[in-house]
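A single protein chain has been omitted from the complex, and every remaining protein chain is retained in its original position.
Per-chain residue numbering starts at 1, and chain names A and B are given in the order in which the chains are listed.
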Amino acid sequence: MALEHEDVRRAAHLARLSLNDDEAAHYADDIRRILEMVDRLQAVDTQGVAPLAHPLDSTQRLRADEVTEGDERERFQRCAPAVEDGLYLVPRVVE
Amino acid sequence: MHDKTLTELATALAAGEFSSRELTESLLARIQRFDGELNSFITVTGDEALAAADAADSTRARGEAGPLNGLPLALKDIFCTQGVRTSCGSRMLDNFVSPYNATLVEKLATAGTVCLGKTNMDEFAMGSSNENSYYGPVKNPWDLSAVPGGSSGGSAAAVAASLVPAALGTDTGGSVRQPAAFCGITGLKPTYGRVSRYGMVAYASSLDQAGPMARTAEDCALLLGAIAGHDPRDSTSVARGVPNYRAELDASLSGLKIGLPKEYFGDGLDPAVATAVREAIAVYESLGASVREVSLPHTELAIPAYYVIAPAEASSNLSRFDGVRFGHRCENPTDLIDLYKRSRAEGFGEEVKRRILIGTHTLSEGFFDAYYKKAQQVRRLIRQDFLDAFEEVDVLMGPAAPTPAFDLGANKDPVSMYLQDIYTIAINLAGIPGISVPAGFANDRPIGLQVLGPHFAEQHLLNVAHQFQQVTDWHRCRPAFAGENA
């Protein structure tokens, strides 16, 4: 599957990474070659093979519905870039 | 005292030969003296270490010391440590002082160990050479022009240079085993789910696993016992008892059935590495093991499958670094999109961005089935290869890496860099444990023998590695750098 320059720009936008044209071209070149390597997968017959998401065949454990965490806002917000009145601040979100 | 193994140090501390404070001070001095050149630490936590050492000495004075009490070690800077910067080798987290401890960190602290600092690593654990760190590359103490391997390169180099007797690393595609091999130390990747991932900054969640890196298998056994076990905070951690990993170290290997995957001895394997590995296997034969060739037919698909699954998971795992609640935030964002795009573009290095882009692309509409679903199907085939092989043999053996440590700057091309992990990556896809054991040198650079076992066979792997170290001296070799005469 050929990778277009536009695919990289689109991925960069979805992933919220700013890229200039040179960077986009550079990544497109790398990623094209990586995907060529990955394309070896296409030659394998996987008909009827169930996808494997986790290496062990275990199932989800369930947690009892109990409140175990208290208010640690002060501590957690010490590493925040911008807070006011306990809120995280971001540039204005327009709905 | 810095040349002693963890086990020897434990004995010496117990015998009162020296205190944990004396040991800690001596190692901090070595770090101070040698790490400027090596660059194996991102953060050295001297004050915290001395306080922990004093606490450990008091515990011992009260007669309450456990087996790891007072033992110094280092943590890869991927484990969250409360009150200490946890950078993950990234500018993104250069200012991130974690408000909480990883489960593994808690367990090691409870055991009375003394953390000397946080070791350098490839950014977000993405790399095989430790050249992808915001804090600069780590050098291989055996040859300062060579890489230490990655991504746990700082941990491996620090142990190899005797700055610390043991360190913790993480392994997503070989990141414990390959640097252990490159630096001539012993490194274990446990079964997926054996050690809690809570508080370990995620790269690829279905592949990541923490493991010990030390001089000997015996030391790895000591450490694994302290970090393994079920964690209610990690859904993927396994609720299964933790055996005494040291109990079977001395068991005889007579009758051990070793399989040599023929795919691990093919084209691309450096002849010197092949020779060293075959000699190591001959040692096992002399210990009563039998050897046969086996096949892991989907081996060549491991790297392609990995470079779909790992970047896909990473692209999602790394979305939380958005400049809002923690981490790097760009100056004067004009709007929300600008905040995201610039913070992330500035905070992440090139390899991380490359993998985020690959993962984002392969998960996107129209590509998901061809890439992600296909890779997961192939992942099942790869796991089945191992399950089939372990029907026939007890362990598999082969090289940990196709070459010894390569030169810094030698692998500029990402694809050729990725191919370095040919012998380690499939193990993560299958979730099985693997250990790299020092097995010789080529051009004065160490070579690692990799031993693989079925899920939860750590005890047996440690036994197999330990028996090798009873009859060989490779693990006792020390680099000239930072040696007695340095």
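To be clear about the criterion, contacts are C-beta pairs under 8 Å (C-beta built on N, C-alpha and C of every residue); 3 or more make two chains touch, one makes a residue touch a chain.
The working rule: contacts and distances are computed from a predicted model.
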Original post:
Looking only at the UniProt record of the hidden chain, which name from "acetolactate synthase", "ABC transmembrane type-1 domain-containing protein", "ABC transporter ATP-binding protein" or "Aspartyl/glutamyl-tRNA(Asn/Gln) amidotransferase subunit B" is the right one?
Top reply: "Aspartyl/glutamyl-tRNA(Asn/Gln) amidotransferase subunit B"
**OP:** Write down which of B:47, B:365 or B:391 is the residue touching the left-out chain.
**Re:** B:365
Subject >> Chain not shown, touching residues in chain A >> reply: 14, 16, 53-54, 58-69, 71-73, 76-77, 82, 84-93, 95
Original post:
List the chain B residues touching the unshown chain?
Top reply: 79-80, 86, 88, 93, 96, 98-100, 102, 197-202, 204-206, 232-236, 312-313, 315-316, 318-322, 324-326, 336, 340, 360, 363-365, 368, 372
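FYI, only the chains that are shown with their structure count from here on.
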Subject >> Gap in Å, rounded to a whole number, between the CA centres of chain B and chain A >> reply: 23
Subject >> Touching residues on chain A, where the partner in the complex is chain B >> reply: 1, 3, 7-8, 10-12, 14-19, 27, 30-31, 33-35, 37-42, 44, 46, 49-56, 58, 60-61, 63, 72, 75-76, 78-82, 88, 90-93
**OP:** Can you check the complex and tell me which residues of chain B touch chain A?
**Re:** 95-99, 191-193, 206-207, 232, 235-236, 238-239, 298, 300-301, 303-305, 307-308, 315, 319, 322-327, 329, 333-342, 344-345, 348, 353-354, 356-358, 360-362, 364, 367, 370-371, 373-381, 383, 414-415, 418, 428-432, 455
